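Of the protein chains in this complex, one is absent; all others appear in place.
== chain A ==
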């Protein structure tokens, strides 16, 4: 059937539906769709059918890939992993800066005492102090390197965000409950680290409790 004829047939059948009182009988609608499909299939060549089958396979492949990506929970990357990594890296910079300043305070105090030392001792102390100052440059270098890593993480975050956007909102976490992470086990099936749930590493300053808080827990 020619394209124009198919269009004419669809228009006529839809017109029949429009004449109804606003409600649509599903069976009537299915019948119309089937008749259209039959009309089109009748016109498809062998090549056309092959293309149609390929497109169908491609659609199935995309849906499968989409489901697998959703199972990987890519939204966790942006919601949890990257922010956590960024916070940890920022905390590293803060800690090293604090430690470096403490070293400076101590070394400057030592240097201030060289006037009271015998000249030969003062000279040796001064050389050692210079070496410490030079070595403290690590804080600046590591800080810049970590900043580069944070920038790279932000780029990854943007890419993941674009991926999530491309696949639609329905692959996001809210659609499915989060599965618990698999724990490492020994060959007998016992937990390799029974205290795994407690291994959280150093806490961010705002999340950590103080020694005073700990002492208070011991009464």
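The rule is simple: a residue touches a chain if its C-beta (ideal position, glycine included) is under 8 Å from a C-beta of that chain, and two chains touch if they have at least 3 such contacts; residues count from 1.
Here is the rule we use: contacts and distances are computed from a predicted model.
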{"item": "Omitted chain (choose from \"Response regulator\", \"Branched-chain amino acid ABC transporter permease\", \"histidine kinase\" or \"tRNA 2-thiouridine synthesizing protein C\") - UniProt protein name", "value": "\"Response regulator\""}
{"item": "Residue in contact with the excluded chain [from A:11, A:46 or A:141]", "value": "A:141"}
{"item": "Sole residue of A:8, A:71, A:108 or A:196 that reaches the chain not shown, by the stated touch rule", "value": "A:108"}
{"item": "Residues of chain A in contact with the chain not shown", "value": "97, 100-101, 104, 108, 111, 126, 129-130, 133-134, 136-141, 143-144"}
